[in-house]
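Take a look at subunit A:
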Amino acid sequence: MRKLAIVVSVLVCTLAWPQQLAAQSQPQANAAEQQAFQREFDDVCSRTQGAMSLTRDELKDLVRRCDALAPKLAKLDQSQRKVYKRRLEQCRGLYAYVLDTRKDSDQ
Partner candidate 1 sequence: MVVQAQQLYVQAVPPEDQFGDVTLDGHVTPNNGPVVFNHWLHRAKFTCRVCHVDIGFAMGANRTGIDAKTNQEGYYCGACHDGKRQFGNVTAFASCQPDGVAKANFTCSRCHASSKTERKYTYKEFTAKLPKARYGIDWMAAENTGFIKPIDVIDGISIPKERIKNRAELSIHPQVQWFTGIHFSHELHSKWNSCELCHPEIFPTQKDAPANISMYQIANGRFCGACHVKVAFPVNGCNQCHAQGPMWVAGPGWVM
Partner candidate 2 sequence: MKKYFLLPLTLILAFSFQAPAQPALNQPGVSQPGVKQRRPLPPEYGRVIIGQDAENAQLSPVVFEHWIHRSMFTCRVCHVDIGFAMKPNGSGITPADIQRGYYCGACHNGRMLHGDRSVFSGCSLRETAADQERCERCHSYGKNVKSEYNFARFSANLPKERFGNGIDWEKAELQGLIQSTDFVDGISVKRSSLAVQKDFALSPKVESMPDIIFSHKKHTVWNGCELCHPEIFFGVKKGTTKYTMVDIFQGRSCGACHSTVAFPTMDCQRCHSKPVQQ
């Protein structure tokens, strides 16, 4: 019984530990990496206005590039991460949405 209690306590401690620690333990991006992220983001998400006139392949490519940017968010500082997570969500969301509307068409 005592052993069980100890095991449960240890389990609870490890499972309930906040996940932020894990994120914080990642090394932050240096200035060059941040600039690269910014450039790629600006390039990918600058085409939202014209999304309706993009082809399916172009849209798929943009969604893929958004997905490629997502893991790089973890390396940004806390504020940037929050802001760009939201912006990326909206940007990727729109491309995926427009792609969805083309599901039944050829383009």
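By our rule, a contact is a pair of C-beta atoms (placed from the backbone, for glycine too) under 8 Å apart; a residue touches a chain by one contact, two chains touch by 3 or more; residues count from 1.
Here is how the candidates were picked: all candidates are chains of the complex that A comes from, given by their letters.
Just so we're clear, the structure is a prediction, and the values are computed from it rather than from any experiment.
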{"item": "Single touching candidate for subunit A, where 1 or 2 all sit in one complex", "value": "2"}
{"item": "Subunit A to candidate 2 touching residues, read off their complex", "value": "1-2, 4-5, 8-9, 12-13, 16, 41-42, 45-53, 77-80, 82-84, 86-87, 90-91, 93-94, 96-98, 100-101, 103"}
